[in-house]
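All protein chains of the complex are present and in place, except for one that has been dropped.
Chains: A, B and C, in written order; residue numbering restarts at 1 for each.
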Amino acid sequence: MEARSFKQIQRAYGFDEVAIAPGPITLNPEFSDTSLTLGEHHFEIPLIASAMDAVVSPGFSGHMSNAGGFGVLNLEGIWTRYQNAEDILQEISTTPLDQITTLFQRLYSEPIKDALIEQRINEIKSTGAVAAVSMTPQRTKHFSKIAVESGVDILVVQATVTTARHTSKSERGLILSDLVKEIDIPIVVGNCATYDVAMELLEEGIHGLLIGIGPGAACTTREVVGVGIPQITATIECAAAREDYYNRTGRYVPIITDGGIRTGGELCKALVAGADGAMLGTPFAQAVEAPGLGYNWGMATPDPALPRGTRINVGTRGSLKEILFGPSLLTDGTMNFIGALKACMGMVGAANIRELQQASLIYAPDIKAEGKSFQAAQKS
Amino acid sequence: MEARSFKQIQRAYGFDEVAIAPGPITLNPEFSDTSLTLGEHHFEIPLIASAMDAVVSPGFSGHMSNAGGFGVLNLEGIWTRYQNAEDILQEISTTPLDQITTLFQRLYSEPIKDALIEQRINEIKSTGAVAAVSMTPQRTKHFSKIAVESGVDILVVQATVTTARHTSKSERGLILSDLVKEIDIPIVVGNCATYDVAMELLEEGIHGLLIGIGPGAACTTREVVGVGIPQITATIECAAAREDYYNRTGRYVPIITDGGIRTGGELCKALVAGADGAMLGTPFAQAVEAPGLGYNWGMATPDPALPRGTRINVGTRGSLKEILFGPSLLTDGTMNFIGALKACMGMVGAANIRELQQASLIYAPDIKAEGKSFQAAQKS
Amino acid sequence: MEARSFKQIQRAYGFDEVAIAPGPITLNPEFSDTSLTLGEHHFEIPLIASAMDAVVSPGFSGHMSNAGGFGVLNLEGIWTRYQNAEDILQEISTTPLDQITTLFQRLYSEPIKDALIEQRINEIKSTGAVAAVSMTPQRTKHFSKIAVESGVDILVVQATVTTARHTSKSERGLILSDLVKEIDIPIVVGNCATYDVAMELLEEGIHGLLIGIGPGAACTTREVVGVGIPQITATIECAAAREDYYNRTGRYVPIITDGGIRTGGELCKALVAGADGAMLGTPFAQAVEAPGLGYNWGMATPDPALPRGTRINVGTRGSLKEILFGPSLLTDGTMNFIGALKACMGMVGAANIRELQQASLIYAPDIKAEGKSFQAAQKS
Partner (left out) sequence: MEARSFKQIQRAYGFDEVAIAPGPITLNPEFSDTSLTLGEHHFEIPLIASAMDAVVSPGFSGHMSNAGGFGVLNLEGIWTRYQNAEDILQEISTTPLDQITTLFQRLYSEPIKDALIEQRINEIKSTGAVAAVSMTPQRTKHFSKIAVESGVDILVVQATVTTARHTSKSERGLILSDLVKEIDIPIVVGNCATYDVAMELLEEGIHGLLIGIGPGAACTTREVVGVGIPQITATIECAAAREDYYNRTGRYVPIITDGGIRTGGELCKALVAGADGAMLGTPFAQAVEAPGLGYNWGMATPDPALPRGTRINVGTRGSLKEILFGPSLLTDGTMNFIGALKACMGMVGAANIRELQQASLIYAPDIKAEGKSFQAAQKS
């Protein structure tokens, strides 16, 4: 079969398959700088709360800012469709699971109100927080104007799969380079997962990149349409694009791994793979302060013809402060994300996240098996 | 061990191991053309209902044609052995599982009637549908004459493993190139799974190729005799044969991935692997209109000495229209196959199936694990 | 790390990881010749019943010969320690599992009687069967004399791991080349699993080779001491040694895959990997005629200090004839081994086992997953 040319299949890695190798130097964790810079904004912690209705409310944005990160409010969700968003979230949390898809499809067919966009941004600003909001590419022309006029600080343009080149029969699509020129605040764009697309998006002049296609716990895009790239490989590819772009242009654009992170270990792996920060959904939906009341769902869930995800009972684990900084009573990595990050940075001798990105990853599919099945069976 | 020559083992991939990588362009799904051409027949959707007794009845062929695809009636099953086929199917659906192998062995020992072949084809034609029927190579000489005289539109010659070169002690075997000359309608042949066999079959002059050995949910050929090739690799190999044959002769022969597809994601992966269409069993057996009454079984199941498969309770999920086009209330990819296909085509920027075949596949064995075990545990 | 030299780890394959690829020709199964030649003995089927107390009694040897294969009686088990072996086997089958290791350690400390060796061989001969018996290398000098004088036809010298070079403090060890010269009947030796050891054993002049270290269902050697090689790789390596030895000397010595085969599919894979025949334990222990009464255990099980295995409830599936030739009511490959073998030979176009050895293997770890989890969940 020498002369034949078969379609090639590239290897891609997910969180569970890799581990971080300790380096030649260790460091006292007190030294470690975990900060993230996005445009002119400087954040003490590299964590962003996902633009999901169960994760970020205007109030939750305030809590995230106080903790040193920021949250992104979804402008196409419950909060801009309903004045009484809390009541709607209550209804979602109390509806039986077998009726939830129908409920979602009904609730998300309610129109978005421009006035609510303005109101929600004002609510965020009133907490003193950095106001970040998200919208899909199709609605960006209209919504970005309202948001900027309302004083928003960061704009997130987000779809399941985003490219710089989109073809549509309808009105002329969104040109990101035009948007960058028109608007004077940082623009974060996603989601993408490969070197080529990341590079094309960076060349549009945007200020941040979201990495990840379909990896979240609340999303079944990969089952339904077969599309997806595991997060370690996606992050490695896009980080390579960021470096090449930086070396060529001198402009450093942070990349944010978005989706699939449930533990401190996974956060650390994403940063070692090359991310500058991470967007978390489920871990924040587990905070006492989260609007989802112990539940979470993906933004592709309400799709009327092709729902991709459902409501998940994520439970409530503790306050946002405990989830971020501990102390933890849980030993599975789902609390004290920043404590875990600092401990990891100490073990690999990284004084900041740029140094953490230089640590080594190993492929170790069996790493969870060692002793763990025993542990699972014997815990008592 | 340098000089020693050990038997080589080639890597082969199945559906669960791969995912589709998004491409550099996205497309509005409304652009996408999902059609399949087979001989002079043009179908709006690239889906074919399997020649299984629980899937295709004459009436179901009508429904498939109305929906834009077609169904294949098995000429060696219940429908041509029994006038009262519905009663037999009812009996199968109500027999306890521990008696089902015995029942199958008895039911399928009833002789096939020529008159019923003619009658069933007439029943299909009376619905206005494209009439497609299947038979095994051993019986093709006799049955193909009756079928063609009855006005059949497409002939499917199908066995577990089919090659252009078959040796038998009995009467001279079927010569496909002779059959092609004698018969003036498209002939689809299968099943095969490797480049070499696909190329030899294409050179016989046939008009379509079925890909897949033993992958269906209702088949245990791989356990019983050890033979089988996972569908992604089988499709990639046979698609390479189709391309090489096309480049050499100018004749384009569609290849159809047959078996093992349960979700929209798997359908999309088969087409990205190179298929022009897909033959589905279990998903159609789950339609309200299917003759199996919520059950399915493979055609190797009734083998009297070496049964390979059993009756599976597949349940009923919705109407054929809902299974094909939605709307879906299920989020696991088992409904709205065409909606999923169009969404996938949009994400990889493919305007038609030839373009979809150019998308990239990645090997990501862990892709299902990311977040999914969590989801499974927490759903409520 | 370029200049560093780390210990290399070679990839090895087991049954579940591979599948057989269909070849360019298919064949009517009625053509297939499944015979095995061992010394001057010619067997219609390539199957040997393992030298395990639950598998081969003198009577079972008779049944195996009638069916076209042969069984090997273990000269160091229950049958040569106890006159009333059936009573002992009855006791084993009725003892609670938590007392079974103690029972085994007591039962197998009873001395072996020379008179019982002679008696058991006579019992086998009286059935008209080919009499084959096994012993460990340490006891071969003494036992082989008694066995040959009693008229045995085939001698099997078997230990967990066998090499041509063994060092011992006690009396001078067994020299296989001497044994071959002294004894005029075929000598089968095992077990080994690598090219080098297989070649050294072949050069001693022996007549058959058993392949497999620790793979059987009734053996935990791999857990306890870490030693083992999966059967596909073991068979591939030793088959390469057989070929090289045959090409150099013109003497063809059959190799027998021993252990781990539970289904027709696994038998077929072992032969495609290069075996000339297979030794089966558990499948024959499931025969009505087997002495184990529905149970099986490995010969390392009774080790007083380091037991490696336990009693397994294998159940009773049917008569030996049904297990070998069907008809089968089971669809999982555990009955009708010869029917499965012939079907496989037809699918890959092999007229005999030498041709079957030329078929291709693929590495397809996911092959069981395709559709099977669905099937498992939905069977009803």
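Definition applied: contacts are C-beta pairs under 8 Å (C-beta built on N, C-alpha and C of every residue); 3 or more make two chains touch, one makes a residue touch a chain.
None of the values given here were measured: they were computed from a predicted structure.
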Visible contact partners (per top-of-document touch definition) of the missing chain: A, C
Absent-chain contact - pick from C:A21, C:I229 or C:V272: C:I229
Candidate in contact with the missing chain, chosen from A:V148, A:I183 or A:A240: A:A240
Given C:N66, C:N84, C:T102 or C:S126, the one touching the chain that is not displayed: C:T102
Of A:E123, A:E223, A:E266 or A:D303, the one touching the omitted chain in the full complex: A:E266
For subunit C, the residues touching the chain missing from this view: 1, 4-7, 9-17, 97, 101-102, 105, 160-163, 165-170, 192-194, 196-197, 200, 213, 215-220, 222-231, 233, 260, 262, 282, 301, 304-310, 312-315, 365
Residue numbers in subunit A that touch the chain omitted from display: 13, 18-28, 30-31, 195, 232, 236-237, 239-240, 244, 263-269, 272-274, 325-333, 336, 339-341, 343-344, 347-349, 360-372, 374-375, 378-380
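Note that only the chains that are shown with their structure count from here on.
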Separate pieces, if any, that appear once subunit B is removed in thought: A | C
Classification of the subunit B:subunit C interface as same or different, half of numbers criterion: different
Distance between chain centroids, defined by C-alpha means - subunit A, subunit C (Å): 55
Centre-of-Cα separation between subunit C and subunit B, whole angstrom: 39
Multi-partner residues of subunit C (at least 2 other chains): none
